[in-house]
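Of the protein chains in this complex, one is absent; all others appear in place.
Up next, chain A:
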Amino acid sequence: MGENKECSSMVDNCEEVPTKEVIEFRPPLYKQRYFFVKNLVQQHKPKKVADLGFGDATLIWMLKYHHCIEHLVGVDTYAGSTSQWEISNLSPSVGDYLVPRDLDLTITLYRGSAVQKDSRLVGFDLMTCIELIEHLDSEDLAKFPEVVFGYYSPRIIIISTPNSEFNPLFPASTFRHLDHKFEWNRIQFQTWASDVANLYDYSVEFTGVGSPPAGAEHVGYCTQIGVFQKNEAKATESCISTPEEHVYETVFTTAYPSLQEKKNLLLVLSAEVLRASNSMRLRFIVDPKKKKVNGRLVPEDSCVPRYGLIVTDAQRAQIESSPKPYCVGKKFYVPLERLITFPKVNRLVDSVERLRSLLSEALKLNRDQSALQVDLHDHYSRTMLSY
C-alpha cells in the first residue's frame, strides 16, 4: 500500500509515546508541526528555506515537493555522514527527471550548530526551528537570537517548543525528552519571543499544534509555536555585503533537474506539443467534413480536443479562434499559433517565437517554420480507420 500510507518517520517523538488512554494525537504531533510549516510555505511561497535542527530530514523531504522552493537547507549538529534514507529520499528520483520542476532546487545538508554563524545561511525567506531551542543550554540559548535573528535575519522564522503547561496531562512528570534543557510555559516562551522580536525588529504571533483534550482547554496547545515576521522585509534584501564565513561542513548536496535547463524543457515541451497535436490529429482523421484550400486539407470542425488538455471554456474558445491544423499529403500540420493556445504548452513557453526556436531543435517543423509536422497516420489510427 506504499503510496497511500502516511509517511512514517523515524523520529522518536516522545510526546507520541505515552500510554494511549492519556493522549493520542491524530495525525501524530510531529506531523502536525510539519504540516503547520507546509501550510506557511504554501501561503508565503518562500524561495529559500532552511531548517535548523533538521533531525532525520523528514521536514526537508516534505518540503521538497513545494514548487516555490529553490534552495532547501538543513543544519544539524548531529548530521553524521548522510544516511541511506536521506540520500535516497532527498536525491532526485527517476520521476524528477521525467517531470522536471519548473524551478531549480538544490538541497544541502550542513553539519553545524544554530549558534554558529555561517554566511551561506544569510538571506533566506523562511527558517524553521522545530523543537530546537529547548535543546540549547543557557549559553547557547543566549547566542541563538543574535545568530538567527540578527545575522541570518530571514523574512520569516518559525520556532516551536513544548508547552510545559500541557505536561501534567502526560503520565511522566519529567521533560518530554532526555536532552531537553528546559520546557517553557506559554508566558515564558512568549516573553522570550517578544523580547527577541522587539530587539531584532520582528513582529511575532503565537499559535500551536496539538489541541488539548476536552476539559483541559486551559493548558493550551501541546506544542507552542511563534511565527516571526521581519518588519521591514524589503530594506534588508542586500545581505550580499556580509563577509563570507563558512563554518558549517557540507554533508550532502544535490541539485534537481528543472525546466530552467533547456534539455529538460525541450523534452517536456515536445511531449506536451505531441500530446496536443495527437488529440487534434485523431479528431481530424475521423472528421468527415474537410475541404481543400490551396492544396491543404482543412477540417470544417474546429479540431479542439474535448477532454483532458483543456479545463475551462475560455481556454477552449482561445484554441478555437486560433488557426486550424491541416493536412498535406500524408503529413499533418499544426500551426504553432494553435499549439501555444494549449494551456500546458503555454505554461512552458510564452511566445510563438520561443516555441518555434525550441521546437526546431527537437521536432520537425514545416518549411516556413510556422507549423509542427507529424505523420497523419500512426499504427493506431490506421487500424482505427480499417474498421
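One rule holds in what follows: a contact is a pair of C-beta atoms (placed from the backbone, for glycine too) under 8 Å apart; a residue touches a chain by one contact, two chains touch by 3 or more; residues count from 1.
Keep this in mind: contacts and distances are computed from a predicted model.
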item	value
From "Piwi like RNA-mediated silencing 3", "Phospholipid-transporting ATPase", "NADPH:adrenodoxin oxidoreductase, mitochondrial" or "Fructose-bisphosphate aldolase", the hidden chain's UniProt protein name	"Piwi like RNA-mediated silencing 3"
Option touching the unshown chain, where A:V268, A:V298 or A:A371 are the choices	A:V268
Which of A:S113, A:N278 or A:T341 contacts the chain that the document leaves out	A:N278
Sole contact to the chain not displayed, among A:S93, A:N231 or A:S321	A:S93
Which of A:K47, A:H66 or A:K181 contacts the chain that the document leaves out	A:H66
Absent chain, residues of chain A that touch it	1-7, 10, 26-27, 62, 65-67, 80-81, 83-85, 88, 91, 93-99, 263, 266-268, 270-271, 274-275, 278-279, 282-283, 285-287, 305-308, 311, 362-364, 378-380, 383
